[in-house]
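Below is one structure, written out as structure tokens; comments come after it.
Removed from the display is one protein chain of the complex; every other protein chain stays in position.
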Amino acid sequence: MPDLDRNLALSHRHQEMENQALGIEMSERDDVGMIDLRGKADDKAFMKNAATVLGVELPTDPRTSIKKGGIDILWLSIDQWLITTPLKSHDKTLSALTKKLTKNHALVCDMSDARSIIRLSGDRVREVLIKGCSFDATQPDFKPGTVRRLLFAEVAALAHFVDSNPDVIDLYVFRSYANYVWEWLLQTAHEDAGVGLFQVQDAPVV
Amino acid sequence: MSGKPYRIPSSRSQGAFGRLIDRDAALSFTFDDKTYTGFKGDTLASALLANGVRLFGRSFKYHRPRGVIAAGPEEPNALVSVGSGATHEPNNRITDVELYDGLVATSQNRWPSLAFDVSAINNTFSRLIPSGFYYKTFMWPAKLWPHYEHIIRHAAGLGTAPQEEDEAVYEQVHVNCDVLIAGGGIAGLAAALAAAEVGARVIIADLSPRFGGAADCIDGKIDSAAPLAWAKKAVKKLAAMDNVYILPRTTVTGHYDHNWVLMCERLSDHISEADRLANRPRHRLWKVRAKKVIVATGAFERPLTFANNDRPGVMLASAARSYATRYGVTPGERAVIFTNNDDAYLTALTLQDAGVSVPKIIDVREDTKSALISRAEDAGIEIIHSSVISNVETSFGGTSIEGVQIATRTATGRLAQPFARIECDLVCMSGGWNPAVHLFAHVNGSVRFDDTLQTFRPDQTSEAIVAIGAANGHFDLSTTIDESFDKGYAAGKSATGKSRPKKAVPPKARQDERSPLEALWFAPAKGSLNEGNKHFIDFQNDVTAADIELAAREGYRSVEHLKRYTTLGMATDQGKTSNISALGILADTLNTTIPAAGATRFRPPFTPFSLGSIAGTQAKHLFQPVRRTPIATWHHDNNCDMEPVGLWRRPFCYRHGTEDRQAAITREILATREKAGIIDLSSLGKIEVKGPDAGVFLDRIYSNVFSTLKPGRCRYGLMMNEDGFLFDDGVTVRLAEDHFLMHTTSGNADRIVGWLEEWHQTEWPDLKLFITPVTENYTQFAVAGPHSRDILQKLESTIDFSREAFTPLDYKSGELCGVPVRIYRISFSGELSYEISVPANYGLAMWQALMVAGKEFGLTAYGTEPLHVMRAEKGFIAIGDETDGTVTPLDLDLGWAVSKKKVDYIGKRSLQRSFLKGDERKEMVGLLTDDPKEVLPDGCYAVEQLLDKPPMKMIGHVSSSYYSPTLNRSIAFGLIKNGRARMGDTLQFPLEDKVVSAKVVSPVFYDSEGERQNA
Amino acid sequence: MLLIKCPICDCEGDETDFHYGGEGHIQRPTSSNPDKVGDEAQRDYLYVRKNPRGLHSERWLCERGCGKWFHALRDTATMVISKTYLITDKPPAELKKAGKK
Partner (left out) sequence: MQKYSIFTLARNAANYHKGWGLAWRSPEPKSEYDIVIIGAGGHGLATAYYLAKRHNLTNVAVVEKGWLGGGNTGRNTTIIRSNYLQDESAAIYELSRSLYEGLAQELNYNVMFSPRGLFMLCMTEHELRGFKRHAHANRLSGIESRMVSAEEVKRKIPILNVSPTARYPLLGALYQPRGGTARHDAVAWGYARGADNLGVDILQNCAVTGITRRGGKVTGIDTVKGHIKAKKVAIVTAGSTTLLGDMAGLKLPIESVTLQACVSEPIKPVLDVVIMAGTVHGYMSQSDKGELVIGGGADEYNNYSQRGSFPAIEHTITSLAELFPIIRRLKMLRQWAGIVDMTGDRSPIIGKTDVDGLYLNCGWGTGGFKSIPGSGLVFADTIANDRPHPIAEPFGLNRFAEGRLIDESIAAGVAH
């Protein structure tokens, strides 16, 4: 273990959540490592070797993810996956993958520090998300496991629909933008700013 | 202003009047500082009318007194400012402003007061200022135009802009739906029911606070119930469905390509200011992608064109009915109805029921029969057929009506002799109805002229959008209901993809048949046209029938010429009440038909909406992201002047104590040159390229060769675009045989990732490699200066930093303080320098560790500006300074990095074009001013020959210029025509107040042998 | 606001989720014939575009989906996107037909 302190993108903001009147809960995940994996889905040897290390086949359906043990494998493209690992076992997974894929046409990059993962949870998460992106995250086809790259608050981001009832969504943003996105969320997720889409509502005046 | 009560007592007609107001909830508000009382449920219009106020504004040009003519968003006249200070908002239609307690409203475009407006004198001179008069005058003397313009500018404009910054927040949301319905009247509700029953995700929006549209103001029955009762039931049903979202106070402002719809929801404008929540958005802009759009926006009633038809007290017939029914307000005590269709008869009956005396209906048509007309006759209202109102008589100043003159309608001609006079204080006019086709027409929906309606109705479109009900030109209840259920069902069915869903049974509706309307575009008056009378078409912009005739006479005959010449339809109401009438007059004038005269185009928005909502959340501190490096908190704590670079903030310099910028820069440079300095380079682009063809690929991307670079080594590279111009540079490292790491400038980092991907995917897809940006994963610092090695050697590391083991342009990886790092021995400052790349989460701690280790060696943080001075001392170019998109590597004497051997790379062919290899190129040289203290200004030009005054022929400019503390003199780079051939020449740079001369020299000013960086 | 669907990953979204890359099927002369490219051929490659009013073949990047480039056929007057296809595909027949008109 390094001798130096680890500072996440939002370490300086972890303390401030108590006084916020938000309609959702949000926090920065600090227990994950990330690996950017490149290889071609139609390269059988690569797919097999990756599966051997990870214990599960890489997902090939667009915008899906697979969970195996503590590892989540997120589809990013036809030749790219983002693997999140528990921090404790991260180095092991990283070196195993690197080693196993040496002979394949592949690229394994440790990207544990490139992104901040903001975990959003609560019943109103989706309506907060649609305030910052150009697609409709409230649509029922965004089931747990779905992964969607997006422009959130004008920032390149990735939404991983982790769970539902209540919704849990991990919002991945590049590190340098995390503070801005956090500020954005503080405003748009305010409890007074609710939208309340598509539910039984009071009949308006006629 | 009379003090008479205009509120209909609640007792009248079993409480039939004022159904929207709560008579137990009185609200206090002010208009022009006078306090009034209204009720909850009132609009500002109904509350003021109830208080006897008739005068709301002054017109744009003639400053004529104006009342209110409508009850909805088409209102052209009655615009006021609402709110004060930070909530002040100009140009609100009083017909759309919901009353709240403490509302502050102010009239506009008048001075000193609404009742007495000095500029009303314009009305007296109106003959001098017909349409387009300004094109004909104010030309001599030319220098006086700014003065004329100043007066014109201050006379024009409506309300005033707010003085204080808006504190409200705004936001936007994106949703998709199967069926979006604009308009919550009977048609919209029916379509929503039909679509929702099929299971479609339906959004139905109405710009008003209530749904039901005209249901409360029409006759007929739906399933044997009153239309209003049916609407109430329908809304209740929709609200209980979780696949329906109902949005009141939400204007569908625009329809865009591929059924993308913009809506503006007003969340708090109707709430008293004290009760507004600071964090509740004021407006929410909805961006909706709908599979089907249904336009159920109804229709706008047309005014009739008669002399002085703009006087306060002249009102649309449907508006008068609406005020009585909804708000229990009678806008007058004695009303004359002027109509060319049956609908206004309902107004006559309603007003009479409300206790207003209705002595006469003036009907343009010959003796017409219909059930409604009979009802009016039965109610004892006298109907005068084949007649028109030929003039309106007013009190002094024109602020209220005293009577109207009646004349026989003549088939042709503009002159008429009135045969009767009727006393009245209210005129209700109806010229027929114009379907609100705006949304249908925004993308490319065409409209066609309907002879029966004498107006345009929707025709063809390539978008999945349909119009229903009145918006589609259907004014019969039963037709509307049937059509709405059909189209709602069809939309729901096709959007959900269900093959044969069950269709809800539409209710049976019936309504008395109407007799057809008869177009009347101009009511003749005594005297013709402009001779003392004004027949207004566009009320807000003061465009009269005479103006339209004048425009036609002068050749401005296409509709667009007409609009632009007269400003017709260009006001804030966008011609909702005026466009068709104007076309009618134009067609009459040109002796043609309306469709032949042309149709106007409709552009978003349907009604004006706030700029704040368009900015949405991106305002104030959220305007644009600030990208923070992992060292940001340290920079902040150390009094760093940050400089915006793209979205990043980068350290410019750090000011100690009372230092100014220049002193800080000097100190940082000297510390780095003499001891050691450290700079945060985290924003530099870092891109990994890996694969068997990575070397070949980089050879095509860069102008120099990378395939020969040895693993563990670094090389500086140049990138050109296909035009042959230099656009980025940086050091690329070969991490392994098949693995490279590219560095780019901060500003280009993202762009270059895209550039590489594009070339790989689209031009050379056969090359085997992956490109992955890793910029954000690493913090990068340069530790530079004679002591940099000492500092690194002090820290615990697996890397050998010795001079022998770690040579210039080496790359090594290993651990530093237990953290995995990549270190490159590269230098942009010209000093012994190591660039250290650290996983970002350890960046701050590593920076601090270096600071601690470097303390004894005088390690000093330096910013980008000191770095720039140092690179200039060394003769290094900077992208963006020495390059401006027109500069080739050869211009910058970087030919050594432009391969002649490689067969092809980006930009190679273009470099061979005649102009790029010509002999007139501007070449980069060093410049030393004759006076070493004189710093050439950035961007100043050298001239071929010094003349007394401009113009002078320029031969090149200064691209970088600094005072060098190292050399204790100024230095500069110039891009000078044939510069390298001028070595040793002295050039003249004429500035505003003096001429600076400088000698052309080599651009390397310091340590030309590189002894320091190689130390 | 165009609605675009990527033929590679089926990602459907607003035009702002994609990036426009200009006319499709432009041949880079130096890729095939690096030594013999005349000034005019280079000019045509760099600057000359068909720019039709009507059917247009163009390149788009699926920026918020798979990050891959693809082709689309779009009518530049009506904005109707009639087809999307792979970046490596040859120009479709309807494009040639439209060009002849």
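As written, the chains take the letters A, B and C, and residue 1 is the first residue of each chain.
One rule holds for everything that comes next: contacts are C-beta pairs under 8 Å (C-beta built on N, C-alpha and C of every residue); 3 or more make two chains touch, one makes a residue touch a chain.
These figures come from a predicted structure and were not determined experimentally.
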item: Chains still shown that are in contact with the chain withheld from the display; value: B, C
item: Contact with the hidden chain (one of B:G724, B:G854 or B:P1003); value: B:G724
item: Of B:G18, B:G41 or B:P90, the one touching the omitted chain in the full complex; value: B:P90
item: Among B:P608, B:G712 or B:G754, residue touching the chain not depicted; value: B:P608
item: Selected residue (touches chain absent from view) among B:M139, B:A420 or B:A981; value: B:M139
item: Residue numbers in chain C that touch the chain omitted from display; value: 1-2, 15-16, 19-20, 22-23, 39-40, 42-44, 46-53, 56, 58, 74, 76-79
item: Residues from chain B at the interface with the omitted partner, ascending; value: 60, 87-91, 127-128, 130, 133-140, 142, 145-146, 149, 152-154, 156-166, 168, 170, 254, 256-257, 260, 262, 442-444, 528-531, 546, 550, 553-556, 558, 560-561, 564-565, 567, 570, 572, 574, 603-605, 608-612, 614-616, 618-620, 623-624, 626, 643-646, 652, 684, 723-725, 727-728, 745-748, 751, 828, 864, 867-868, 871, 878-881, 883-886, 910, 913-916, 937-941, 943, 949-952, 954, 957, 990-992
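Rule of thumb we're sticking to: only the chains that are shown with their structure count from here on.
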item: Chain pair, A-C or B-C, that carries the greater number of C-beta contacts; value: B-C
item: Whole-Å separation of chain centres (CA-atom averages), chain A against chain C; value: 32
item: Gap in Å, rounded to a whole number, between the CA centres of chain C and chain B; value: 29
item: Chain A residues counted as touching two or more neighbouring chains; value: 134-135
item: Chain B residues counted as touching two or more neighbouring chains; value: 287, 289
item: Chain A to chain B touching residues, read off their complex; value: 1-9, 12, 21, 36, 38-39, 79, 105-107, 109-115, 127, 130-136, 138-139, 153-155, 174-181, 183-184, 187-188, 190-193, 195, 197-206
item: Contacting residues of chain B [partner chain C, same complex]; value: 256-260, 287, 289, 444, 462, 722-723, 754, 757-758, 761-765, 903-904, 908-910, 913-914
item: Chain A residues within the chain C interface of the complex; value: 62-63, 76-78, 80, 134-135, 148-151
